[in-house]
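A single protein chain has been omitted from the complex, and every remaining protein chain is retained in its original position.
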Amino acid sequence: MRRIVTILLLIIVALGISLSLAKIPFGTPKTKVGKYYIDEGIEETGAVNIVTSVVVNYRGFDTLGEVTVLFIAAIGLGVVLTASGGRETRKTKPASLVLYTGCRLLFPLILVFGSYIFIHGHLTPGGGFQGGAIIASGFLLIYLGCRERRINRIASNLAESLGGLTFVVIGLLGLVFGGYFLLNFLPKGTANTLFSAGIIPIIYIAIGFKVGSELAGIIDNLIEES
Amino acid sequence: MSFLNSYIYYIGAFGLILIGLYIILVKHNLIKVIVGLGILDTGVNLFLISVGYITKGTAPIFSRSGIDSEHMVDPVPQALVLTAIVIGVAVLALALSLAIRLYQHYGTLNLRKIREQKW
Partner (left out) sequence: MIFIVSFLVVLMLVGAIAASFFRDLIGAVIAAALVSLIASILFYFLQAPDVAMAEAAIGAALTAAIFIIAIRRTERFEE
């Protein structure tokens, strides 16, 4: 009974959406603000990657809101999972020597690769969120391969707090030096070099540290065995 | 063939949204409902990016100094979807922690049995 009502409802929704999707043409330019960002992007911000300049400079306040949402989700998960009683004690077998040594060999290389991606966020495709996810995958490899190691709780909390604090302090410095929050007040430099684009590399490094340590903390709260 | 050429991405995103809605409404295991929520999220992100595509355009990055800016795709939907993907994984992590807590309290994850035990 429930299945038949659901399928009827989905057919009505499908008819409605397909009648309105047929009016949206595929592959034609639809807005004018995108063209403005592409034309004036390099002179105003100095970043070669236009998506990075939109995320950090033109829409920087939305990125601050997203970092806040991720922070609230990580805190909520920590509170819900440690307030519960019963800690399951499951005995895990230690890993073999080849697996242990291979994971220990691979872990610094993954950290260097993730750092390269969020440092060069304004030159190549990449940025803070992608680099932070790769660093969290490196920590997940340590949890799966060498099974008795845990991350240092104090260092993880310190990295996360310093990352968020740097973002807000740079925004407030923009308010002090210029007219508005998150003003790009450092010199722009020449395009397509590493030290260019004002505050954009500094904000992306702070976001990379924050997202990486937050996702690693989420995995650590979920595993919590023995 | 020309119809397929124009609308294949819309059909893919739209099919994912419908399948995600079906899983959320019909299935009665809580973890499978959360899997359906993740599929719905992926469908919406694919639809947003396919709206911002311009025919015969390239990625909006000025790698060399001689690239013309005449045919580049729209950069604003890409910035929005980058935010939406990270928020999607945060919502999934919080939902899974609540599912683990429900299992420790009720002993089962079947939504019908949990609803019966309430009254």
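By letter and in written order, the chains are A and B; residue numbering begins at 1 in each of them.
By definition in this document, a contact is a pair of C-beta atoms (placed from the backbone, for glycine too) under 8 Å apart; a residue touches a chain by one contact, two chains touch by 3 or more.
This structure is a prediction, so every number in the text was calculated from the model and none was measured.
Only one of A:48, A:103, A:133 or A:159 touches the chain withheld from this view, namely A:133. Not every partner is drawn; the one left out touches chain B at residues 1, 4-5, 8-9, 11-12, 15-16, 19-20, 22-23, 27-29, 31-32, 34-36, 38-39, 42, 45-46, 49-50, 53, 57-59, 61, 73, 78, 81-82, 85-86, 88-89, 92-93, 96-97, 99-100, 103, 108-110.
Those residues of chain A that touch the chain absent from the view are 49, 51-52, 88, 117, 125-127, 129-130, 133-134, 136-137, 140, 215, 218-219, 222-223.
We adopt the following convention: only the chains that are shown with their structure count from here on.
Centroids built from CA atoms put chain B at 16 Å from chain A.
Chain A makes touch with chain B in their complex at residues 2-3, 6-7, 9-10, 13-14, 17-18, 21, 24-31, 33-34, 37-39, 42, 48-51, 54-55, 59, 62-63, 66, 69-70, 73-74, 76-77, 80-81, 84-86, 124-125, 127, 129, 191-192, 211, 218, 221-222.
Residue ranges of chain B in contact with chain A, taken from their complex: 6-7, 9-10, 14, 18, 21-22, 25-26, 50-55, 59-63, 65, 69, 72, 74-76, 78-79, 82-83, 85-87, 90-91, 93-94, 96-98, 100-101, 104.
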